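Every protein chain except one is present and positioned as in the full complex.
Labels run A and B following the written order; every chain starts at residue 1.
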Amino acid sequence: MRKMGALLLSAAMVLSLAACGGSGNQAGSSAAQTAETTAAGTTAGTTAGTTAGTLSVAIWDKNQEPGLTKILEDFTAETGIKAKIQVTPWEQYWTMLEAGATGGSLPDVFWMHSNEFSRYAEYEMLLDLNDRIAGSDKIELDKFPADIIDLYTWNDKQYAVPKDIDTIALWYNKTMFDEAGLSYPDASWTWDDFAEACQKLTKADGSQYGYSLKPSNNQDGWYNMVYDFGGEIISEDQKSSGFDKAGTIAAIEFVTDLVKQGYTPSYETMTENNPEALFEAGTVGMITMGSWMLPELCNNDYVKANGDIAVLPKGTETGRRSSIYNGLGWAAAVNTQMPEEAWSLIEYMGSQKAQQKQSDLGVVISAYEGTTDNWIATYPDFNLQAYLDMMGDMVIRPHSKTTVTWENMTSEKLVDAWTGARSVQDVCADIAEEMNSLLASE
Amino acid sequence: MSKKTAINRIIIHTVLILGCIVMIVPFAWMFLTAFKTSSEATQISPFVIFPTAFRLDAFKSVMSKMNFLLLYKNTMVLIIGRVICAVLTATMAGYALGRLNFMGKGLAFSLVLFQMMVPSQIFIIPQYLMVSKLGMLNTSFALIFPGLVTAFGTFLLRQAFMGLPGELEEAARLDGCNIFQTFLYVMAPLTKSSMVALGIFTALFGYKDLMWPLVVNIEQTTMPLSAALAKLQGQFTANYPELMAASLLACIPMIVIYIIFQKQFIEGIATSGGKL
Partner (left out) sequence: MTVKTKRKGTRQSRNEFIWGWIFLLPTMAGLMILNIIPIFQTVYQSFFKTGAFGKGNVFIGLDNYIKMAGDSAVWQALFNTFKYTLVEVPVSIVIAIILAVLINQKLRGRTVYRVIYFLPMVAAPAAVAMVWRWLYNTEFGLLNHLRNMAGLGSVSWISNPRIAFISVAVVGIWSVIGYNMVLFLAGLQEIPRDFYEAASIDGANGIYQFFRITLPLISPTMFFVTVTRTIGALQVFDSIYMMMDRTNPALPKTQSLVYLFYKYSFTEGNKGYGSAIVVLLLAVIMVITVIQMICQKKWVSYN
């Protein structure tokens, strides 16, 4: 025991010389490290030992890493500037970024999202790209959706270059439809048709249900219905909540009715398992999913055998078939040590060539107009065209300066509506009130 | 009399074994699920307990998505860093508080006691801001930071030193040692078992620390196992075999170390709680 203790201690001491001391350099020399700038603002390339002048690129979607790495290789070949991708999962990405912003050490280039953009822009954390874009011949702003451009504009200046867009579509289980004698969903479907199918797909023994949706599945779920029913989530000027509109309430009631009538699994089951999990387990016949979930679904054996994609149903009365969409942007840190190189990278990623390749590799639907023809071929067994068809009527994802706070509040409050504990009217009234006060304090 | 004892024994063993089953079932379930396919894991009728074949797919998938060697290394760095710092600082402080006599000693010890009673969350944000301002987020230093000193360790070593015979210092002084030499050559070596106990205690709780690594938000390259596992739930939303495979890969090293050194582990924990 004594000897063991002594051995442990001495072994530990030897190793500690590497760990405890000089940990700052240690961090810098690990190959995949971001080019960290300390609060004292040392010059770039002092990250001991690494390839001096490698841009750090932060993203949150692991699925996109392989494709983006390939495009970055092209970039390096063309410009000689090196870049390295760092993936931090969505849940932690923003905490990571905020910590970097607070400490003065943001990654050089990183993804921006509508949820958080305004905060970063307002507090001047982003590099102003306006003049550079104007003077660039690779970036053609008019080829990107206007909404996305607006998303990343602050005080009339552009702070991020659009990267991609995502839409929402309907996934259905062909086998279950065949068994129930239903014809597959198509462009003629309304939400009423959808509800009817939910009923027909639900089996009395509880082994199969029509649909599953959590209150937190907003962009990929009930937000779409809200707009189809004539409601809205937030006003155009982002100053007032849309939860007191009749259309909004009707849409949410549509979903909670499905739950009430038993066409969805029990609320406990829905909350413990994501919709895609239930779809993959063969528990539900239909789910609504965003295009970012393609790698997960298309690579699943069960879905490969039984699933396919269709466009979302349209509003029964309005005839509207909307898809909430969002687009990421490439932004650079205001205090990056390599602004010109960072801009080079962003410019490249926004150019038609890179955008085309992004689609071709099946990474995501690129934002650049007309680059999507080859994207469909990424998963040939599935009807990816449905996602492209949904681009006909897109509503930008509702956002404001405090998006995350009111979105979370909304999901939490809606739990009562889903479980039937309170009426949808009451819950929506609460949400509207609280959201309005949040928006007023922005 | 012995028949009654025999029946007693059987009852006791039965109870203990039932308890053991409860302890082990979750691990067994983790193990079995990791070898199933995603469909087998979510099948209800019929329910699948044993996988039809022991597939390594989940493991392969998870290992390609997470760099386990890197995670092990980061975790080791965290543990070893904290253990060194804890043992060094606590032994010195414990000696001072336990054997030396000087002004301010009482106050110092009260501060030590106080820290032990405070919920650790109260330190998180200020420590996070400190590390952030130093620009040391996402470094090994950040992982070790909260463990640079340990009130608990100080308390433990103080107890250990207080338990040593008083004549030792006299003898050392007669041999011509000053206070420092007395400490280094005579006193400290006698508290080895407490040091080991502290080391094990620190290692175990460093390994299990979740909120701090999660918050200091270590990037993939410097994340330890606990935080990496917590983040998994966001990445593999539906795939329980993969989640379980990752959990197994995270747990097995520590479990193996534990089984090999179980005597030291258990004695270490017992010592750390036993000397009051």
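The working rule: a contact is a pair of C-beta atoms (placed from the backbone, for glycine too) under 8 Å apart; a residue touches a chain by one contact, two chains touch by 3 or more.
Everything numeric here is computed off the predicted structure, so don't read it as measured data.
> Considering the complete complex, which visible chains touch the unshown chain?
A, B
> Just one of A:Asp131, A:Asp192 or A:Glu272 touches the chain that is missing; which is it?
A:Glu272
> Just to verify: which one of A:Ile59, A:Ile85 or A:Ala101 makes contact with the chain not shown?
Of these options, the touching residue for the absent chain is A:Ala101.
> When the complex is taken as a whole, what residues of chain B touch the one chain not shown?
Interface residues of chain B facing the absent chain: 9, 12-13, 15-16, 19-20, 22-27, 29-30, 33, 41-42, 44, 47, 49, 88-90, 92-93, 95-97, 100-105, 108, 111-112, 115, 117-127, 129-130, 132, 145-146, 148-151, 154, 162, 166, 178-180, 183, 204, 207-208, 210-211, 215, 225-227, 229-230, 232-233, 240, 243-244, 247-248, 250-251, 254-255, 258-259, 262, 265-266, 269-271, 273-274, 276.
> Can you list where chain A touches the absent chain?
Residues 95, 98, 101-102, 119, 122-123, 125, 214-216, 265-269, 271-273, 281, 283, 404-405, 408, 411-412, 414-415, 418-419 of chain A touch the chain that is not shown.
Please note the rule applied: only the chains that are shown with their structure count from here on.
> How far is the middle of chain A from the middle of chain B, if each middle is the mean of its Cα atoms, in Å?
36
> Okay, in this complex, where on chain B does chain A touch?
37-39, 42-45, 65, 76-77, 80-81, 83-85, 87, 128-129, 131-141, 144, 192-193, 195-196, 199, 214-217, 219-222, 231, 234-235, 237-238, 261, 263-264, 267
> Give the list of chain A residues in touch with chain B in this complex.
Touching chain B: residues 1-2, 4-6, 8-9, 12-13, 15-16, 19-20, 23-24, 26-27, 30, 32-34, 36-40, 62, 86-92, 95-96, 99-100, 102-105, 207, 273-274, 276-277, 280-283, 296, 300-302 of chain A.
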